[in-house]
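Left out: one protein chain. Kept in place: all the others.
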Amino acid sequence: MLLVLEQTLNGIQFGVTLFLMAAGLTLVFGIMNLVNLAHGSLYMLGAYLATTFFQRTGSFLAAVALALAATLVIGIVVELIALQTLYERDHLDQVLATFGLILFFNELVAIVWGRAAIYTKLPPWLSGHIELLPGVRYPLYRALVILVGLAVAALLWLLVSRTRLGMLIRAGASNRTMVSALGVNIRLLYTLVFGLGAALAGLAGLMAGPIYAVQIGMGEEILIQVFVVIVIGGIGSIRGALVGALVVGMVDTLGRAFLRPLLATVLSPSAADSAGPALASMLIYILMAAVLFFRPQGLFPASAR
Amino acid sequence: MADALLEVRRLVKSFGGLIATNRVDLEVLDGETHAIIGPNGAGKTTLIAQFAGDLHPDQGTITFAGRDVTALAAPARSHLGIARSFQITSVFREFTALDNVALAVQAHAGSSFAFWRPARADRALRDPARAMLESVGLGARGDVVAANLAHGEQRQLEIAMALATRPRLLLLDEPVAGMGLDESQQMIRFLGSLKGRHTMVLVEHDMDAVFTLADRISVMLYGRIIATGAPEAIRANEEVRRAYLGDERAL
Partner (left out) sequence: MTRRTVFLASGLVLLALVPPIAAALGQPFYVDVFRRIMIFAIAAVSLDLILGYGGMVSFGHAAYLGIGAYAVGIPAYYGLHNGYVQWTIAVLASAAIALVIGAISLRTSGVYFIMITLAFTQMLYYLGVSVEEYGGDDGMRLAARSTFAGLVDLRGGTTFYYVVLVLLVLSLGVGHRLINSRFGMVIRGGRSNEARMRAIGFATFRYKLVAFMIAGAMCGLAGALLVNHTEYVTPEFMHWTRSGDIMFMVILGGMGTLGGPVLGAVVLRLLEDLLLPSWTEHWQAILGPFLVLVVLFAKRGLVGLLPERRDG
């Protein structure tokens, strides 16, 4: 029972990480109609930069702030140099060009940090546990990740639904020419949204660093899971991204933790041993197929955003 | 009415809060040319799209030749004999004019799960396609890539493709839109030559075309049909004048 609680929290923690990625990606889809595969590269850079900044400065908070600022800047630079020209291109062009960017960033990381995975140590003040219930302990850092993720979700919701920038974002998604006619610099709006998405991806990456190994390819691995989130949630919908991320995070985490013992109750132990992990790794994709079968536009189509 | 080819009952279609089709009843008689007019945004194109099966209504029924087709998709309706042209010219831009029409012939020449014989050497497709191009006046333009045809020629090509499916009902969404005077006169003459042979639903802003071609006219306003009748009756209708025709110099 305690294990279930712990794994559920892990699922939520993975879910909020997915959400931070999905939010930026889905906004960029919804508003600029751009498929950006290189979104995962920003996640990877966030993790690498935070690790290095932490080693250099000795302050975890300073490292977080620096890495966030850096991914924001990198995102804006990439948008200005490479992506602006892609908005009017078809999806195939966008996929290929951003695939090219991934190759570039992965190799850049290999040049700077080498090909071996690196590990981030947490500062002492973050490495303890908290007691959720009497006798139920949970790592402080993971709890913090959940809190930060949910806080960002709330802030994003406020931003999109309550501010002028959010109004423009929503209007820009449905009618570009109208927004430009209002005298708004739509290029600037796009750059801002893209930078925001980049910083969110960087945040997801830097928070994931101390939990998972920091390595080349980490960005694409999560990117494809984020695609599953977006397909399930519906493109362009922040709410869909949140629900999709939490569902995918839970299903994946709980599947990996409990599918094998669950199968062992009906199958022979050896069959469960081989089928369990295989099925667990396929679970979120099967879920995606099921959602698509019943709701081809995802759970929250963008028109209902 | 016994000889209604297309019969529409209580049709409703809304997008979000906007009601584009508001309880529309309409009958298109076999053999007639039925024009639908109304100001921009009245819901004419949405209505045509529902007749063709590109959109599905929220409520109501569409009966074609005595058969309820409300749930059928566009390809299936094409096979029952409904063909359409689009408001914005819709042809296969990369293909030649002849390829365009041959593809429409092919759609109604049995299964296309034929993987081996070259379609462009298939006389069963090319001959009728060539004849159809001749009949719309594009006989000499068959080998021109559609994207390189003049705007008016592309509109003609679109109608040739629709006719190549041998339809019973032809849905024409602004066939003379964007045409010069000569071109549109020519198109109106051509459509006039189809009268009687094909039942037509004509959505058009060009009142010249409407009053030359139509046997009956329906007037649409804010998703509703406010009047249906013979051209003279529509011209004389007070409500129509007030709502729509008042500012039309064409009348």
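As written, the chains take the letters A and B, and residue 1 is the first residue of each chain.
Methods note: a residue touches a chain if its C-beta (ideal position, glycine included) is under 8 Å from a C-beta of that chain, and two chains touch if they have at least 3 such contacts.
Predicted model only: the values in this text are computed from it and were never measured.
Touch with the chain omitted from the figure is made, among A:Thr85, A:Ser127 or A:Ser161, by A:Thr85. Which of A:Ser127, A:Thr163, A:Asn185 or A:Ser274 touches the hidden chain is settled by the complete complex: it is A:Ser274. Listed by residue number, the positions of subunit B touching the unshown chain are 52, 54, 73-76, 78-79, 83-84, 86, 90-95, 99, 102-104, 106-108, 112-120, 122, 125, 161-162, 164-165. Touching the omitted chain from subunit A are residues 29, 35, 82, 85-86, 89, 91-93, 95-97, 99-108, 110-111, 220, 224, 227-228, 230-231, 235, 274, 277-278, 280-282, 285-286, 288-289, 292-293, 296.
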